[in-house]
Each structure stands twice: as C-alpha cells, then as structure tokens.
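Below is the structure I would like to discuss, written out as structure tokens.
Omission of a single protein chain aside, the complex is shown with its protein chains in their original locations.
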Amino acid sequence: MSAPGMPADIAVDLSVDLCGIRLRNPVLAASGTFGFGREMAEVFPLSSLGGIVSKGITLLPRRGNPPPRVAETASGMLNSVGLQNPGIEAFLREELPFMVAQGCAVAVNIAGAGAEEYEALVERLDRTPVDLIEVNLSCPNVREGCMAFGATARGVESLVSRIRPRTRKPLAIKLTPQADSISETARAAESAGADAVSLVNTLLGMAIDIETRRPVLANNVGGLSGPAILPVALRMVHEVAGTVRIPVIGMGGIQTGQDAIAFLLAGATAIQVGTATLINPTACQDVVNEIASWMRAHSVPTVRSLIGDLRLNP
Amino acid sequence: MSAPGMPADIAVDLSVDLCGIRLRNPVLAASGTFGFGREMAEVFPLSSLGGIVSKGITLLPRRGNPPPRVAETASGMLNSVGLQNPGIEAFLREELPFMVAQGCAVAVNIAGAGAEEYEALVERLDRTPVDLIEVNLSCPNVREGCMAFGATARGVESLVSRIRPRTRKPLAIKLTPQADSISETARAAESAGADAVSLVNTLLGMAIDIETRRPVLANNVGGLSGPAILPVALRMVHEVAGTVRIPVIGMGGIQTGQDAIAFLLAGATAIQVGTATLINPTACQDVVNEIASWMRAHSVPTVRSLIGDLRLNP
Amino acid sequence: MNAEGEGVSGMANENGDRFHTDAVPREAPILSCRELLPGLMLYRIQDPFLASCARPGQFVNLKTPDGFLRRPISLCRIRPGEGAVDIGIRALGAGTRALCRMGCGERIDWIGPLGRGFLLPPRSNQGTSDDADRPDRPLLLAVGGGIGIFPLLGLLEEARARGMGTLSVLGFRDPSQAFLLREFREISDRSLFASDTGGLDHHGNAVEAVRQLLSDPSVRQAVGKGGLRMAACGPHPMMKAVARLAEDLGIPCQVSLEQRMGCGTGVCLVCACEVRRKNPEGGPATDYVRCCREGPVFDAREVVWE
Partner (left out) sequence: MNAEGEGVSGMANENGDRFHTDAVPREAPILSCRELLPGLMLYRIQDPFLASCARPGQFVNLKTPDGFLRRPISLCRIRPGEGAVDIGIRALGAGTRALCRMGCGERIDWIGPLGRGFLLPPRSNQGTSDDADRPDRPLLLAVGGGIGIFPLLGLLEEARARGMGTLSVLGFRDPSQAFLLREFREISDRSLFASDTGGLDHHGNAVEAVRQLLSDPSVRQAVGKGGLRMAACGPHPMMKAVARLAEDLGIPCQVSLEQRMGCGTGVCLVCACEVRRKNPEGGPATDYVRCCREGPVFDAREVVWE
C-alpha cells in the first residue's frame, strides 16, 4: 500500500448490481456465521455492508445436531450445526423485521429435506420484504435432502425448475464443492432459471480425537470452511464465472479486502465473508474498508471494473 | 503424553503388510516431495522409513510447466510442477538402483497421457526390483490424460483393467479428490484388480496476484496440498476404507505422528508424508518416531491394532 | 466506550440483571503473570472497559498465536479500581500452550465481556465485613474443581461485596495440583479443600466435601432467612453431581458449562448446550441454546445432564 494513488478522501464507487438488487458494496455476511444480524448490529452498523444472509431456514424449527459441533483445523474449522433454526414462521415474525430495518440488502438462506419443502419456503418468502432467496443445495450436515440435490446437475436442474415458478424474488442457488462438476451444476441452475449462483459451501471433512479414537464432532463429519479452502473456492468461482452468464456470489475463506478482490477478479459480482466473522467480529466491515483503501491506493474508481478482470497466463 | 505407559525402551511393532509387501512401518515418503530419495538420504537413513515413492514417471522425459510453479496458501501450498521427470529409461538407469539400495520398500509413481502410456510403463516396470507401482490417475497439473481417467469410476475401471494383466507387481491406484465420488472410483479400482488405493492427491486450486491481476502460477491452476486439506483427506480415507477391502494408503496434510495415527484409525494401512518434508526435511522420520512414542505412551504394542479402529459416534 | 455506548449490549436475564457484552476486538497489555503450577498461568491484564462492566462468570475470547479460532477463558478477578482483570489459563492443547508462553508487556487480542455470568441477589444494604454474623444475610457456596475455580474467585469477591456470607469447596486430584488456596481461604468465611488422594482438608472429592460441609451444624445454623445458594464450575461429572445434590436439598444452584466454541458472540450456533425450556412453538421439551450467549452460566435445574 505504498504508492499513494488517489487521495484518501476521494470517494470510490463500491456499488454493484446483483441480479437487479443494487448493493452498496459487494460484501455480504455469509449464512450461518452472522446469525440474523442481531449480535453483530451491536458491533458495527450493518448498513455499512452490501447485505446480510440469514442462517439457513427450514419450514419447521430444527434443533440441529448434538454437540460438539465444531473442530478446529489448520487455518480452518469443521462445523456440524445441522441447520438449527426457529423455522420459517418464527423467522418471519421475530427476525426478518429486524434484518430489514438494518438498511442493507437482506437474503434468506433456505434448506429443505425435499423439493416440497423448498417449494413451500419459496412461496412463503414471495410476499415478504426479502431481497434475495439463497437456496442452499449444499449443506453437508443434514442427512436428508439438500446435498443430494446439489451433488448432480440433474438434481439442481430439477429442484430449481420446481421452485422457480413459485416466486418472483431473485433466486441464488448455493452450490456444493462436492458436486461432480461445479460448472455443470452451475449451468444447470442457470438453465432452470436461477438469477445467481453462490459458491462455495463447506467441504465435507472429518477430525479425529486419537485419544478417544472417535471423531471430534458428534455428527462424525462436518463442513470445512475458512482460509484453508480459499484456493479451491477461488478456482471454482473462476471456473463457474467462465461458464454461466448469471452473476456469481463468491465465498470461501475470505478474510481481507485483498482476498475479496481476488474473488472479484476471478469473476464474482459479490462476495460473502463467513468464518472470518467468528475470529474477527468486524471482519465484514473491515473487508469493505480494505477494498475501498486498495481501490484508492490503486486509483481504481469503481469496484465493477474489477469483476472478472483476471488475465490468465498464456 | 503424560501417562507413562510402556517403558521408553520397549520395542513396539510398527510393521504392516501392504498388499503382500512387509513394511518396517506404515510411513512412506509421498511422490513428488522426496525426489528419488537422494537429497533426503543425506539427511537421515531412508531405511528408517516404511518406503519411498518416486516422483511421477512418464515414458519420455518431461520438462514440466514453466515457473512460477508454487504459491503459498493458508496452511498449504499450490504446485504446478507438471510431472517434470527424466522418463522411465533414465529413471531405471540412474535412479532406481539408488532407491533400491536404501533398504526400504520402493514404489514408483507413474503417469501417462493415455492408456497406452500406462500400459507401457507398467510393462517396463514388471521386470525391475520395484516393490509397488503407484498409478497416478490424479495429477491436476498436466492437460492430457491422468485426471481424465481418475475423475470417473468408469475411467478408473477401464484404465486399471487394461494395465492389470501387464504386471504381477502390486498396483496401488492413486485417486483424485476431484472424483464424482471417491468411494465409487475406489470401488472401480478394486473391481478392476487393483491391490491398493492411494488417496488423496492434491485438490485443484488457484491463487491470484491482485497487483498483476494474474494467477500466481504460470499454469494458472495448481494442486493444493498440506495441512489445509487434512480434514477432507481424512474423511475420504475413512469413506473409502469403509467401502473397499483392499488396503488404503492415506495421505493429505500429515505433519506429525498424531496426524498419521488419525489416518490409521480412519482405516489406512499405510500413510504418506508429502508437503511436510518441504518444511521439515526430517518429517518422515519424525512421524515414524512420534508414532512409536505415542504407542509406548499408550501401551499399544502393534500399529496394526490401530488400523480402522475408529469408533463412530452414534 | 461506556457501558451503554456503541458495541455494547445489555442482555437482561430473568432476575433483571444486565450483562454487558462487547465483541469489538481490543488489544490489552499483560501487566503481570504468575505461574500457579507448571502449565498453569495467572495473568493480570489491563482493560479498563472490561474491568468496569464485566461480571463474574462472564468470559473473554482470546486470539492465540498458535491456532485458528479464539479460545474462551473465564474472567477470574475483576478489578475496576485498577482497570484490570485476572484470568487463569491452563496449557492444554497447542492454543492454550502458546497463550501460556506469553509474558509481561505482551498484548492479548480479545473480545469481551461475553455471555451471562452468575446471578447474585441484589445488595440488600451496604454490606461490610462486620455484618458477617448477621443471621439473615444470604450465603453463597461456591464449588469448584480444576480450572473451574477461576471464575469462582471473582464470584466470591462479588458476593462478599454484596454482603453475602461466603463458603467455598474446591476439589483437586492431589495436593500438588492445588492452587489459589490462600486466595480462596481469604475470600471465604469458611473453606474446605478436597483432594482425591488426601493431604488437604478433606480426603475425597468435592461433592463429598460439600455434603460434609452442609451437614456441619454450624453451617446449617448459618443458613438463616437469607438462604443458601450454590454456584459450581469444574469438570462435567462434578457439576452434574453438585446439581443433583442441590436439587435433592432444594438449594438453588447455578453451573458454568463448557462447550467448544466458534465465535463466542452468538452468531455461529456451534456451542449448543441442551437445556429444558418452555418452547413456545410446542415441540421437544428440551432445546439447544448457545453456551456463549444464553450461558455459560445456567440454572442447574435447566441443564440436561448427559
């Protein structure tokens, strides 16, 4: 950050258009690491973000998996929360009004055990002030549904086709890195009418306590997130952005503005910050500020000019 | 390591049987991070290891990819060496005699651009003092062949069926974590006559230099290795060990004896240490010693009793 | 930063007590450190904000030089006068081992105070040490084991400051593993130290020692109108046994639970503790709540013990 570039007080334009939603900046708080925004709203004003994504919501309340639900790994963590959530009705009643009042875009992350549950969730959300529905086809922590759809192009295509007619809200399909080929599942989502794809969700992993000879997680396996997975996520975002025309929401291990810019260059229109918030509660806001400083230092007036501007080596 | 267990001088039995090869201990030096053993033989006696695996060998000499070929990532690294090697003839002439003289098992890792090349390599190795042929169906760094076979069960099955009749040497098939389903590719390898499976190879990843707006690696993408991938590798080893009856050679991010024991518990009969050698040249030997100390401290007389002894949570 | 300002929340509990929490990372210098036992350090750390609003039983979440996630550590003593707090850390895994290598002058990166601490009855009148024998003053019995004794020291201080009578029972594997005995003796009207291998006041475990203490006529006599409450922190089996004993005897008891954490701030839901709760939606009679937010201190009767 030595070269001065633009004066520190000059405004840089961080706004992006994400399938018709104008975001103040491309930084969203990822699902599952930001609750419903209540706790973090005490830490910094959420209006400084592009948007927030709710914890995954199901039709009925879910208890989630038994603890332990977390294992630390090298530069990452495994979680097996298992979609603990109050169910859509309690969410709409108790949480959404608060989220909407924060002054940034609001996405609701949904998960279902079968196509019918996804349909019902999407219908229920259609007449709410939600800006974007993020359809989680990639949760590794529940036995039913979810990942089963997300693992193959055919599964994604059939599910998205069923939910598409039920809402006019923009749909972002959240893809799993465990898919046969993530470009194919992304293409399937696009052709079935998705407005965007979100990637990546966590990678299925395991940690073992060699003293007890048991997995650390009560659920035996969990989802790997954090900087450890960044190179894999970045490669997938680049691959998918080169394949589909709908916007890509990139995530996986982003901790800094620099990381976020790498995802933008790789082709993401917006990015999400997940696990970083667990270590640094102000991570999302810091990423926004670091993107802005970097743009000033490099005389980049608009964040849009970064999107997809990666030049491949010959 | 507080509880004393066995006295420090009591011998523990680290030996394992890997498809008919008796290994002094379950620790092998992985392919591509140990050269042909020459450099490391100056650091510690290779006879202290279970075995060593050569850098990937092709029929003709290969230059490999242009540099930069390495990018550091959080708790890991990307490499895009691209199978630089002197070709099978020079290898047999210049390197194999040295490897065989070290007093541990010797595996040769082979890679081909097509089935014919694999056939020719396997045939050529049949009448050599090699103990094990590790068939790399998973190199992410070459455009041709290799990963194309490894990505699907059908590809693995067809390739292994073609090479199986050409040698009586044990064949270990090295699988890619990018496969549709690694248990299916493992099962395909088994049913086509493989004697063992090795997993995992590196995960395809990318690093971007945001200043130049180019990928760090001249090859744009590379293979992710190191502790970052351990949870994913461990989960896959566990999954595969529960699926096939042939032995599993486990690897991915192992740095310590503790890590190695986790892989053994997950079902690996032997393990390989790769990237750790780059940071700590004595890593392989240290892992052997740490396994032995742990066994003494826990009064575990044979390493064989650890293999697959993971108890899942209910 | 003041207690009602930015980034500070007030979580009111059923008794109307408010616990202020703060998740903005701060760097705080280590003022002094003391090795209590090999691998067990007591640090005094400067953080006037924390010292001004933290309550016994709350915790901080520390960055460690060797580890990815933060590590939750209970506040031990809270020293508003000095603008500092004490914390005790046992070197267990790589993360706490690295923390225990830190020395004076180094800076800790932490967030806090976090979670809900222990509830104490409101100060009835200005308690001073000379009302130590007032028959209607409420009594607190703190029961601890291992590193669980740290938060109890601050709790007993606070209880005495509120005019309560203070009793403590601490359990250790053996006398060589005991620590902070002098401090607990000083802050307790009556203390009883137990060791599984003998050599301290009581030969046996902490729960037996509690039973012994409670059967002592002078203690039974001291339980006047103000009543007796218990607070426990230590190994899971100890807390479970203390909870059962308290329930049997009809004594209100709070326990401080431990659960592996991610954020410590309530956003990630990994720190689930199973408790009995009135579920407004119907459904199961127990629920997972967040150790870091609804806890770590719970009413013992709420807890579903494994």
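When the chains are written out, they are named A, B and C in that same order, and each has its own residue count from 1.
One rule holds for everything that comes next: a contact is a pair of C-beta atoms (placed from the backbone, for glycine too) under 8 Å apart; a residue touches a chain by one contact, two chains touch by 3 or more.
All of these numbers come straight from a predicted model, not from anything done at the bench.
Chemist: Which shown chains does the hidden chain touch?
Modeler: B
Chemist: For the chain that's not shown, point to the residue among B:G35, B:G114, B:G242 or B:G308 touching it.
Modeler: From the options B:G35, B:G114, B:G242 or B:G308, the contact with the absent chain belongs to B:G35.
Chemist: Which of B:T58, B:S75 or B:Q272 sits in contact with the chain that's absent?
Modeler: The single option touching the absent chain is B:S75.
Chemist: Touching the hidden chain in the complete assembly: which of B:G226, B:G250 or B:G267 does that?
Modeler: Reading the full complex, the residue touching the unseen chain is B:G226.
Chemist: So that we can see where the missing chain sits, which residues of chain B does it touch?
Modeler: 32-35, 38-40, 42-44, 55, 61, 63-64, 66-77, 79, 81, 84, 86-87, 90, 226, 277-282
Keep this in mind: only the chains that are shown with their structure count from here on.
Chemist: Among line, ring, star, complete and other, which best matches the way these chains touch?
Modeler: line
Chemist: What chain is the most remote from chain A, judged by the mean position of CA atoms in each chain?
Modeler: Of all the other chains, the one whose centre lies farthest from chain A is C.
Chemist: When the C-alpha atoms of chain A and chain B are each averaged to a single point, how far apart are the two points in Å?
Modeler: Using C-alpha averages as centres, the distance is 34 Å.
Chemist: With centres defined as the mean C-alpha position, give me the chain B-chain C separation in Å.
Modeler: Comparing mean C-alpha positions, chain C is 48 Å from chain B.
Chemist: Taking each chain's centre as the mean position of its Cα atoms, how many Å separate chain A from chain C?
Modeler: 37
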